[in-house]
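Sharing a structure here in structure tokens format.
A protein chain is absent from this complex, but the other protein chains hold their places.
Labels for the chains are A and B, by order of writing; each one numbers its residues from 1.
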Amino acid sequence: MASDFDRLIAKRLRRRDFMRYAGIAAGAGVLASCKKASTGASPASGSPRPPIAQEPGGLKVFDWAGYGGGEYYPKQEVQVFTDPYKAATGDTPTFVLFDDDDKGYTKVATGNAPYDVVHPCAYRFKDYVALGAVQPWDTSLIKNFSQLSPLLEQFGQIDGQQYFIPEDWGYIAPMYNADHVQPQEDSWSLLWDDRYAKRIAWINTLEMLVIAGYYNGVADPWTMTDDELAAQRDFLISKKDLVSFFWDFSYDFWLKFKRGDVWIGYAWPDAYGYASAQGMNAVYMQPKEGRIHWSCGLGLFADSQNYFHAHEYANTWSSAKAAAFLESYYYYGHANTTVDTSKLPTGVVKALNLDNLQAALSPPLSHPESWISRRDVYQQYWQDVKTA
Amino acid sequence: MDAAASTGARRLLRIFYALLLLFLYAPILILAVFSFNDGDPSFPLQGFTTQWYGKFFASPLLLEALRRSVIVATASSVIALILGVLAAFALIRRRFVGKPAASALFFSPLVIPYLVFGISLLLLFTLVDKILKQTAGVYIGLGLHAVVIGHVVVTLPYVILVIMPLLERLNISLEEAAHDLGAGTWQTFRRVTLPLLMPALFSAFLIAFTLSFDEFAIASFLVGTEPTWPVYLFAQLRVPSQLPQLIAVSSVILFASLFVVLLAEIIRRMVERRYGAEYATRGLA
Partner (left out) sequence: MDSADDARRWRRRDRASTAGLLSGPLLWLLLFFLAPVIYVAVYSVGGIKIFPNDTGVLSLGDWKHFLVGGSVYMGLFWKSIRIALTVSVIVVILAYPVGYFLALCAKKRKYVLLLLIIAPFLTSYLLRVLAWEVILGDSGVVNAFLSAVHLRSPDHPVTWLLNSQFSVILVLAYVWVPFVALPIFVSLDNLDGSLLEAASDLGASRLRTFLRITLPLSLPGVIAAFVFVFVPTIGEFVTPLLVGGPRGYMYGNAIADQFTKSTDWQTGSVLAMFLLLVVAALMVLFGRYVRVRSVAA
């Protein structure tokens, strides 16, 4: 626990010496990124890491909305993410938001992300490492790490180092309102069922191309050729008129689903959880082509001067308390294996496999959201769909 | 006989005007109605409440964003005023080679789409940051300073446009008289020209401030971690859990700005009368 004295020092340092530390860190970052990413980055060769009391503090977390900034649950988010971290370090984190992984990555790639911790999803981990933007964690510094499921943690290991700590996980699946919708079969085809024109919502990202790929029987939709991509693009364009809107935020989709504006959608677990909690007759489908499972995790920026602070923050994220919050409020799974799922309604737990990580992650029930090596090309094809 | 319109036509035009006015103000009024609604902003209405107004004041992030916008707008307006006065003087009172080119440069920010300009500034700062990082190990980054820089550029033409007509009409004999009486250049400017320019300076400041305060496109690319009010508002629009509070705030701001517009017009007329601009343009009696 940092004493008052330590806290005072940290504050004083932060205000006066920030530019100097920024200069040192930036120089270190340049040197670090000059080395090959696989050797891992430690601060500039030769200089030892300053102990936590000498770190500037003011941890900056680059994250989705709703994980501490208070966008969705002002009180609870602070209790779960800020308070334990504050108790451990005396520091208060600030949150910088990105709308989605693509926007977050672009910001980091341009060098306009002078933050400490980042929370992207697994299919992006390799990209961040390739940029040299992140450094590996020292898991021995994270007390709660042993409670995290190795099944998930392996996703964050690249070249033998734990570059990312996967924390939350969930599904992508079609969700529909059974009061109005009777699907002809359990398939992704519900997303373009012309019986329900203008009652359908798609996500506003290139994942739609992947879904189309699974539906159209492409062998590996994550590594499609230009011809396959063109076919999915044309397919989606032909179905575009059935769509009411493309959602950027899951909560947007949930609100429209709740109001009955849409009956069918590409959905994350939170929308389904809210619908169940509301008593709606919502179904989170297990399509025959399989769901997709995703996982997102914490990364530590190579330029960060808050090494030990960041590890404390990762510890907060890895706790059972954080796990309980994620499951009860967002209906997302969490890597912490000690969390108790019995408090949630059994229907939801079963539908989302919250108590059975092993099953959740296995094909053919679900496919992992995978790294796309030609992501820019996919993006262009998706832009074409949006433009048409 | 009224050559412009018959009585019947006048009645129709009056009705058209009223309808258009209704069209313009109805959405604002509807927002105000929903701001008191106890529930989501949709029909049917669910009871009267003022809770959203209370919540607005309790939101530190919102107030912080408003504060930042005020700071940015003030800073950029002041800088734009100074630069604009300088430019106006050069354009009106001086002859020099390349005046049409300079004039074109000063007014071209009027036509650039803010989207393109915002992106170009993002590019500039990204490149500069990259170079600084590699050579001097310094990182400046994006932020409010970048927004101020961008806003000065786009408000400068408006400032010049407002100041130039008044400057043109000002009778230079007043300043010459001051010189004859022994006043230096700076003194003349401060005690003769500046007061006479007051109405234009006031209008220019107001226009620049309003433009900067509400400006979204450029700010959205340059704010970094510190959102200005429009950027914050936009982000909140995308997270509709905050919608009722936002609607309350929006109503307040919309009505307040309408009030400010009317007030500004009244003040402007008062300032014009007070500083006797008519005497300045007619010259000494």
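Just so we're on the same page, contacts are C-beta pairs under 8 Å (C-beta built on N, C-alpha and C of every residue); 3 or more make two chains touch, one makes a residue touch a chain.
Model, not experiment: these values are computed from the prediction.
For the chain left out of this panel, the touching residue among B:Arg10, B:Arg67 or B:Arg274 is B:Arg10. Here the missing chain is touched by one residue of B:Val70, B:Leu174 or B:Ile253, and it is B:Ile253.
Touching residues on chain B toward the chain that is not drawn are 1-6, 9-10, 13-14, 16-17, 20-21, 23-25, 27-28, 30-31, 34, 41-44, 82-84, 86-87, 89-90, 94, 96, 102, 105-113, 115-117, 119-124, 126-127, 130, 149-150, 152-153, 156, 161-162, 164-165, 185, 210, 214, 216-217, 221, 230, 233-234, 237, 246-247, 250, 253-254, 257-258, 261-262, 265.
For chain A, the residues touching the chain absent from view are 100, 102-103, 105-106, 109-110, 130-131, 198, 240-241, 243-246, 259-261, 376, 379-380, 383-384, 386-388.
FYI, only the chains that are shown with their structure count from here on.
Distance between chain centres (mean CA atoms), chain A to chain B: 39 Å. Taken together, the chain A residues at the contact with chain B in this complex read 19, 22-24, 26-27, 29-30, 60, 65, 70-72, 94, 96-97, 99, 110-112, 114, 248-249, 251-252, 255, 259. Against chain A, the residues of chain B that register as touching in their complex are 40, 42, 61, 122, 125-126, 129-130, 133-134, 136-139, 141-142, 224-225, 235, 238-242.
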